[in-house]
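Below is one structure, written out as structure tokens; the observations come after it.
Note that one protein chain is taken out, while the other chains of the complex remain in position.
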Amino acid sequence: MMILYDYALSANGYPVRLLLGMLAIAHSTHFVELYPGRENHTAWFRNINPLAEVPVLDDDGVILCHPQAILIYLAARYDAQQSWYPASSAPLLGAIAQWLGFAHKLSETAGAARLHDSLFVATDIDAARTGAHRLLRVLDEHLWFAEQSGQNWLCPGGHPTIADLAAFPPIILSEEGGISRQEYPAVRRWCDRVKRLPGFTIMPGVFPAGPAWGG
Amino acid sequence: MSGAPDVMWYPVAASHDLPFRHVFHARLLDQELAVWRADDGFINIWQNRCLHRGVRLSIGINDGRELKCQYHGWRYANRTAGCTYIPAHPDRAPARTITNRVFPCVERYGLIWSALETPEGEPASGLSLDENPLVLRGIAVRAPSGTVSRALQDFHTGATVFVQPTDRAGCVIRGLISPAPEAAKRLETLRHYNDMFSALRDTAEQAA
Partner (left out) sequence: MTHQFCADPVIADLWHPIAARADIGAGQMQETTLLDEPLAYTIDDAGNPAVWRSAGAQSLPVLERYGYLWTCLGNAPPDIFPIPEYAEPDRRRFNAASIGVHVSAPRAVENFLDMSHFPYVHTGILGDETHTEVKEYDVETSTERDEILATRCRFFQPKPSTAADHGVEVDYIYRVPHPYCAVLYKSSVIDEARHDVIGIFVQPMTQERIRAHMLICVLDDRSTDATIRQFQQVVFGQDKPILENQLPKRLPLDPKAESPVRADKVSIAYRRWLAHKGVTYGVIPVAA
């Protein structure tokens, strides 16, 4: 049975939880209490991940740390449609990698602001918020023009990819770090679209969207 | 333009900002607004706080007929803005006084216009515009609307530009191209003005 080492309030674990839900992959979760228990710093966990971070995936001996690595593995191995991480398309793989890099910057800025404001983790809070707004501005422009071309996701091609899942958590939780999304209407619409993906799951801090069908 | 700002029409969103079952978060002259289109096409512009305990309606759920607040599930009806259902007391009709403050709404030229108090006349009257111009991307600027309006006067853009004052320190530049360019030129026109107004924004923000 696949094991996910995770923590309920972890924004880094969330993209993995999202993909596991969307691909309906059976797994068990071993909760590692980051706060206040600092269980990630215990010897047994450092043995699994010397960087003392969650999430970690153990798929029958394949052990991966870092959310993006886990996303790539799960998509490559378990996505029968091969749309979350289409290994056959070099341009798409490049685009996904670019936006995974962008998502990482969002974690370092908006994610750091959230940890600072909620759990008092030391950071340069002004730099974190300014950095997050700069990224959100770039993202809003990108998504707006994507919409104008009939595209709904970070990368072209008509399907969401793991890049969307990687970017979503720091964005949807941005208000916890004092970062409002009011000035980014295209980002707000994209967040609704992510929430409506089949198999979407919430985490504390995230509201479900209403359905977008019927009438 | 003459008249007090409170009684003037301003664009607060573009029509394309209101896709199916979305709630748009707008700001006008320090007033937060929740803007949503019902399934029957009617556009509601409401004060952005649930009357119960003040939670923003812009995070609520638009189910096509009602807006549901995330906190206690209170529901408010399309058009009337009245509360229709209070789950904590499911067998009682909510008091009629529980009705959201609404703001006027006109959808014209691909923009959604509103005001803090209903002005006389129509938005952008006196301008001869095509009914279906090309609506440019709205550019949020963290500089006062007066500063941005003055900076725009120096531009001969070929666009009809409106400046929406969101609060004392910010605004949104909303432009139209009338008549709309041919389809083949649409994207490059959008890019061109996006880049132009973004550059103006960067200059205004550095000075602010």
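As written, the chain order gives the labels A and B, with residue 1 at the start of each chain.
By definition in this document, a contact is a pair of C-beta atoms (placed from the backbone, for glycine too) under 8 Å apart; a residue touches a chain by one contact, two chains touch by 3 or more.
Keep in mind that this is a model prediction, so the values were computed, not measured.
Contact with the omitted chain, checked across B:48, B:78, B:166 or B:194, is made by B:48. Of B:8, B:98, B:180 or B:196, it is B:98 that touches the chain left out of the display. Considering the whole complex, the residue from A:35, A:102 or A:145 that touches the absent chain is A:35. For the options B:17, B:32 or B:66, the residue in contact with the chain missing from this view is B:32.
Listed for subunit A, the residues touching the missing chain in the whole complex are 8-9, 31, 33, 35-37, 39, 117-120, 175-176, 178, 203-207. Listed by residue number, the positions of subunit B touching the unshown chain are 32, 48-49, 51-56, 59, 70-73, 86-91, 95, 97-98.
Heads up, the rule we're going with is that only the chains that are shown with their structure count from here on.
In whole angstrom, the spacing between the mean C-alpha positions of subunit A and subunit B is 30. Of all residues in subunit A, those touching subunit B in their complex are 141, 144-145, 147-149, 181-183, 185, 188-189, 192, 207, 209-212, 214-215.
Residues 13, 16-17, 19-22, 24-25, 27, 39, 59, 61-64, 68, 70, 137-138, 140, 170, 186-187, 190-191, 194, 198 of subunit B touch subunit A in their complex.
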